[in-house]
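Notes to accompany the following structure.
Excluded from the complex is one protein chain; the other protein chains are retained at their positions.
So that you can tell them apart, the chains are marked A and B in the order they are listed, and the count of residues begins at 1 in each.
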Amino acid sequence: MVLGLALAGWLSARSRAWTLRANSGRRLASLPNYHGWYVGLWIFIPTVLFVVVWDAISPGLVLQSVLGGPSADGLPALDSARLDALREARAVATGALASTTNPDALPMIAPFSDALAQYRWIGIALTVIIAGAAGAWSYLRLKPEFGARTRVERVIMAVLILASLVAVFSTFGILASLIFETFRFFEMVSPLDFLFGTFWSPDPMANPENPDPTRYGAIPLFWGTLLIGAVIAMIVAIPIGMMSAIYLTQYAHPRFRAWAKPALEILAGVPTVVYGYFAALTVAPMIRDLALSVGIANASSESALAAGLVMGVMIIPFVSSMADDSIAAVPQAMRDGSLAMGATTSETIKLVLVPAALPGIVGGVMLAISRAIGETMIVVMAASTAANLSANPLDSMTTVTVQIVAMLTGEGSFDHPATLSAFALGFILFLVTLALNFVALSVVKRYREAYE
Amino acid sequence: MSEAITTPAGEPPAALEPVSAHRTERFEQRLKARYAQERRFKALGLAAISFSVLVLILLLGNMLLNGIGGFQRAELSVEVDFVQSGLQAPTSGATAAETMRSLDEQGLRSVVYRAAQQSLGAAGADQLNSEAWREIAATIHTNPAILTRKELLSLPASADLSAGYSGEGTREMQELASELVARDLLRKSLDIGFLERSDATDPQLAGIWGALKGSVLTMLVTFLLAFPIGIMAALYLEEYAPKNRWTDFLEVSINNLAAVPSIIFGLLGLFFLMTAFPTLRSTPIIAGVTLALMTMPVIVISGRNAIKAVPPSIRDGALAVGASPVQVVFHHVLPLALPGMLTGTIIGMARALGETAPLILIGLRAFVATPPEGFTSAATVLPVQIFLWSDEIDRGFVERTSAAIIVLLIVLLLMNGLAIYLRNKFEKSW
Partner (left out) sequence: MTVTHPNLEALEPKMNAEGVSVYYGDKQAIKDVSIGIPAKYVTAFIGPSGCGKSTFLRALNRMNDTIPTARVEGQIELDGENIYSTGMDVVQLRARVGMVFQKPNPFPKSIYDNIAYGPRIHGIFEQKSDLDEIVENSLKRAGLWDEVKDRLSDPGTALSGGQQQRLCIARAIAVDPEVILMDEPCSALDPIATAKIEELIAELSGRYAIVIVTHSMQQAARVSDRTAFFHLGEIVEYGRTSDIFTKPIEQRTKDYITGRYG
């Protein structure tokens, strides 16, 4: 409806502008279309604002008028029953519910639908009045020399700026929500117990009023995260990703590159849930069987090694493309200089290109680590939920992200420290990845600038 | 740095031995070792690439091998004599649900069971899927004429029998399966219904339509939010933003947001669910908004690159004929940059489509047996469905999971293919 009103304003203002132009016999300062937009926006923005406000306040107004009526006297005194009855009556009145059996709600239905209809009409009337007033005011301002265009463009700019602020809002939204919930968690469990404790076994069924802080030691999670994401995955991803990039850029025949590169891109596009399934179904049993066959008896079928290996494979394309970009940024002159000295290609790569590209590569590896420790699905599906502080990669281990998922998909209520601990873990994860990304991006940026 | 002009060192450098160092025996020998090293290094590179390709083949092959079974199901041949059964088709104009209720009240279940007993024997009839009558009811609804005939129907077997057919499950089931196969009453056949049904506890009856629809609805929300906002933010940052600390901050926060782990967005979404919109739990709209926040930075970054690729001469040309900065951008820059922006958007959307972790947190992990009706009804999405099924130990679900993965990969492949096609079609060199 609002759109219709705005459209009407747009059309009438545009035709008005055409008439203005015809009457005055000279060119307008702005094209007629802009006059149309000007009036249209003048109608659209205030009415939308009004509709939003009205949506927020009208339920309250409806409720007041219903409670003020005579049928409200029959309502039960008990708060919860009273609210239930009101809610059900409203649901039936709006058509969200087909019928209700609540005897308290039944007499309330008719007053509710009356009040709803009444306020609906008031709302529509107010909308039309506001639209009309705004439209008329802006319409009257249309003159041949009126700069409608600049005004419309100012609105466009404001919208653009608002759009680019969304990123900032979400960053702050993330920060605020994490800090808020983490703070609630730290009111129940001391940060020291959380950050330095070595035993993790929150009990979501325990009494939330009196949590056992010794069960909230997150060190085993940090250790598991680092071992899987920053050690095992990187042992796979860094050498293979680097060598892939080197081979593709320095040695491969263009025809080989033409199909090997898309293969890497497909590997990068595989959803993590698929990797997780692959890890859990194929890789983990394979590793356990392998370990058993060489005589390691206590190998877990949810070993850190399986999750780390598959995560490493997932990261290979990422490392490879970062290394590719970094090496490509090294000026050709360096390569020529080394080759002209009689160095072989591999000597040139090892002694000149890679050292020259090192800042970019290091930045890329940091981004890769940040991605690996924040990766969730692979570890949720292939790693364990049991927190072990062990150096043996064949043991089952858990990670920060696994515990976030475990705590938030469990049975605990949202006020329970076990649930809130997920936010504290998320906060730590956010801070660490933020720091890694920030440093990595500035390293990469400085590196790019050095060769530009 | 300025250079002081200095005279070269007083003493002339000592002359080297006359024979050049590069034609000695020693140099030649060392050269051989250096070339061996070169070959080793090159082989290492090839091995690295081959490893990735091999893993890809292993992964896809694994899914394909398991997934083929997922597109099939074990079906029993049952002859139903509808004429004898006395079932009456409900009046025309009845909805599918009404037809089903009416047929159920007329005793369709026992009709089917008796027919199965006749065709398969008592043991076989017990292994007819308990929900098989629903499929018959649906057939009757679309084609009431079969009530006047004898029909040979292919009906889903039970999960147990299906497992027996695949060589798993209990011994009895394996024996029963091989007996029925020998009598040509049990076979695997292509299961189109997999794409039309929704989640079920029985792998024989499970389908992905519900999850697929949930994904479509979610992606719709994500696209409607992330695309316009992303494009507008990219336009502002690239075309209008003054270069100062404030816009630097904007830029840094966008770049960082693009690298924040996806699960953090899940926590953000959950926080808003808990505090502001508890009724939206498990719905496509909250999933879409969460994914939009995640996708938006990707669109901004690729959008900015697309805008950067538009040569400044076009802007100068338009400005020179008196266009305002807003007109320049909307009339000239945006149309030229749009294909590049679309490419980035599709890639971002593909990533969002495969995203699982944040959606699990905001409650899309519930068992949803009916496809979502709208943006605010409970739903699940394809990757979450995969995650849920992957937890089931039933052999039937292993196959179904792989089949769902194949569907997801095909959709992603199509999206990426579209992106590559757009990129190649509209790629211009200035």
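Here is the rule we use: contacts are C-beta pairs under 8 Å (C-beta built on N, C-alpha and C of every residue); 3 or more make two chains touch, one makes a residue touch a chain.
All figures in this text were calculated on a predicted structure; none of them were measured in a lab.
Screening A:A297, A:A340 or A:A391 against the full complex identifies A:A340 as the residue touching the chain left out. From the set A:V352, A:L367 or A:V380, the residue in touch with the chain omitted from the display is A:V352, counting the whole complex. Residue positions on chain A in contact with the hidden chain: 254, 331, 333-344, 347, 351-352, 355-356, in rising order.
Take chain B: the residues that touch the chain left off the picture are 1-6, 8-9, 13-14, 16, 20-23, 26-28, 30-31, 34.
Just so it is clear, only the chains that are shown with their structure count from here on.
The part of chain B that touches chain A in the complex is made up of residues 34-35, 37-38, 41-42, 44-49, 51-53, 55-56, 58-59, 62-63, 228-230, 232-233, 235-237, 240-241, 249-250, 252-257, 259-265, 267-268, 270-272, 274, 293, 296-297, 300, 324-326, 350-351, 353-357, 360-361, 365, 383-384, 386-387, 390, 398, 401-402, 405, 408-409, 412-413, 416. By the touch criterion given at the top, residues 149-150, 153, 156-157, 159-161, 163-168, 170-171, 173-174, 177-178, 180-181, 239-244, 246-248, 250-252, 260, 263-267, 269-278, 280-282, 313, 316-317, 320, 344-347, 349-350, 367, 370-371, 373-377, 380-381, 401, 404-405, 408-409, 414, 422-423, 426, 429-430, 433-434, 437-438, 441 of chain A touch chain B in their complex.
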